[in-house]
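Only one protein chain is missing; all other protein chains are in place.
Per-chain residue numbering starts at 1, and chain names A, B and C are given in the order in which the chains are listed.
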Amino acid sequence: MRLKTLFFLLIVRPLLLLLSGIRAEGTERLPRQGPAILVANHNSHLDTLALMSLFPAATLPRVRPVAARDYFYATVLRRFVSERLVGILPLERRGVKKREEHHPLEPLAEALDRGEILIIYPEGSRGEPGELRPFKSGFAHLAKMRPHVPVIPVEIKGTDRALPKDEALWVPFIIDIHIGEACYYNNTVREFTRRIERFFENGDPHADR
Amino acid sequence: MRLKTLFFLLIVRPLLLLLSGIRAEGTERLPRQGPAILVANHNSHLDTLALMSLFPAATLPRVRPVAARDYFYATVLRRFVSERLVGILPLERRGVKKREEHHPLEPLAEALDRGEILIIYPEGSRGEPGELRPFKSGFAHLAKMRPHVPVIPVEIKGTDRALPKDEALWVPFIIDIHIGEACYYNNTVREFTRRIERFFENGDPHADR
Amino acid sequence: MNRVVLTGGLILALLTLATLILEIMRRRSGLPYRELGARIRSWWVMAGLFLALILSGRAGAVGLFALVSYLAVKEYFTMIPIRRVDRRIIFWAYLAIPLQYWWAYEGWYGMFIIWIPVYLFLLLPFRQILTGQTRGFLESTGKVQWGMMLFVFSVSHLAFLYGLPEVEGHGGVELLLYLVVLTELNDIYQYLFGKSLGRRPIAPAVSPGKTLEGFLGALATTILTAVALRYLTPFSVPQALAAGAVIATAGFVGDLVVSMIKRDVGIKDSGDLIPGHGGILDRIDSLTYTAPLFFHGVYYIFY
Partner (left out) sequence: MNRVVLTGGLILALLTLATLILEIMRRRSGLPYRELGARIRSWWVMAGLFLALILSGRAGAVGLFALVSYLAVKEYFTMIPIRRVDRRIIFWAYLAIPLQYWWAYEGWYGMFIIWIPVYLFLLLPFRQILTGQTRGFLESTGKVQWGMMLFVFSVSHLAFLYGLPEVEGHGGVELLLYLVVLTELNDIYQYLFGKSLGRRPIAPAVSPGKTLEGFLGALATTILTAVALRYLTPFSVPQALAAGAVIATAGFVGDLVVSMIKRDVGIKDSGDLIPGHGGILDRIDSLTYTAPLFFHGVYYIFY
């Protein structure tokens, strides 16, 4: 995991600082220790880098974005970046339902049990710039499985301008990251999903009150 | 009436040309001879000057904007300009209904009988910039009294920018004047009013087809 | 000066030729060719006015371009959507025009080059603040300043070019004539090549009539003309080639930019001031780009 820390300290942070700049609100609400679930909106590959760069070096190794194995392990280079530099938690997308050898969220729950901090993008893949797609309920199912783990909503703005989906040109725009207060699973999966989703719709920092 | 012609040739036309510029469409539909009724929208004192400046010097003496006597004859200067330079046809606004000595539109009909070209603003007084107020039906009543007289709709744009109501600063903007085709009274006062009004709503040059 | 008169004569001979060809076309086909006729008549008026005023001396030439700037920016301000309070900002923008041309007349380069980009640029937002209308501030200031830059600042380079002192026996008036003739010829070449050979539109969304064939044909012909008219300039042959290439390309882009503005606001012609040509914007669109680029090239190399 040393490589990951170096990658963030020496490459991601300086690059982000110079080429975009991050304005973060509520960084004191970022967990220092796992387990925790960060739920964020997703428009750009920069989302992951920007959010992870907010963590101190000591916590960084435990922060793991959940991402599709078939896409991020597809080529050697992509796999190297995803596995060694970013340290994603690869998720099987295809054929999971058919096999049903174990619950598809089991690896995520295990990661939480190991004290890791997961980043989940409930919109699925990256959406169109500035658009919020309906949330999938995966994270809520996970929260239901581990109800003592805090779920922290994180709103990321500006990455869709800096490096939108399907564009290779990174144009400097400031990235705004707004970290909400931790919520705990307490109701139904559907209502919990809605509750977190409302944070993104209103930008309400008190989604759990 | 020589003074009026000189005023337009030496002052109004050069000033309008330099300070605004007029783009006129359909000037060939302007009547050379009276009688005729021009129906125009009204946003600025420039409306009258711009429209009248399109007439050749020979016709100009016969062109008479219909305007409220109480306002335009209120001071000596205003009366001089209105009567001698512009040559308005003063209309009594107050107390007409009470006296009923003769029909209030009688002076206008008489002017048409003398072969004059009347300019009527059916919105009443000048409206807010760029806004079209509901038409009063006075001109339609007049057209009913003299159904052989052509009614020509004239749309004036840009005067509300150049010299809006309640402003003293004339800022150069081009004035667009769009002269429609002549219509003749043939139905009811209400329908005739609507027919002319539609020309201004759609900018339709064939209001009478 | 003899070279200017000679070139003026060439232009009038060219126009006479065009008029004769039109007359022959009319007799042969029996068609009136009204649009083309109006266009050529307007060329007569414009060329006559232009030549008369640049020959009449500095005041006439500077006055001509000041008037052109004023008429162009008036068309522009009429064309764009504005708020009511913008009238007052636009009023101040108009007042900046005579001053800009006064600096050109005086030949005061230091002031000429900053009057609109620095002083007017800083003044207009201040006037906006006095209106107290915060909504639309940025859009409105941006548009007004942008129009002033393109139709006053850029165009005024023509007036400054006129006043440049002689270099190797060639005065500013010769350079001005060279620039204007090449820019206008390039427009005509583009039209002719586009009409006859044009197939591949370059910017279909902006101006479907602009084709690659038209552009390349005009580029080659303009470069040749630039070399042929070299007698008006202190240019070496490579410099004339470069001048031709810059004028052809810049003229093409300037034309597209003004088309783009018209597309954006949703109108086709900006006016009917010049019969057969449309508004004055349609006639000077290419000059808004060629004038500053040609001027600064010349100014850098020779002054």
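Couple of notes before you dig in:
The rule is simple: contacts are C-beta pairs under 8 Å (C-beta built on N, C-alpha and C of every residue); 3 or more make two chains touch, one makes a residue touch a chain.
Since we're looking at a predicted model, the values are computed, not measured.
The chain not displayed here makes contact, within the full complex, with A, C.
Here the missing chain is touched by one residue of C:F137, C:Y191 or C:F302, and it is C:F137. Within the complete assembly, C:Q145 is the residue of C:Q145, C:Q239 or C:S286 that touches the hidden chain.
Interface note for the absent chain: among C:R84, C:R263 or C:H277, the touching residue is C:R263.
Residue-level contact of chain A with the missing chain is found at 21, 23, 129, 158, 161, 164, 167, 169, 171-174. Contacts to the hidden chain, counted on chain C, fall at residues 80, 110, 113-114, 116-118, 121-122, 125-126, 128-130, 132-139, 141-143, 145-146, 149, 153-154, 203-206, 250, 253, 256-257, 260-261, 263-265, 289, 292-293, 296, 299-300.
In this text, only the chains that are shown with their structure count from here on.
Contact topology of the protein chains: irregular, matching none of line, ring, star or complete. Chain A and chain C, compared by their mean Cα positions, are separated by 55 Å. Chain centres here are Cα averages; for chain A and chain B they lie 69 Å apart.
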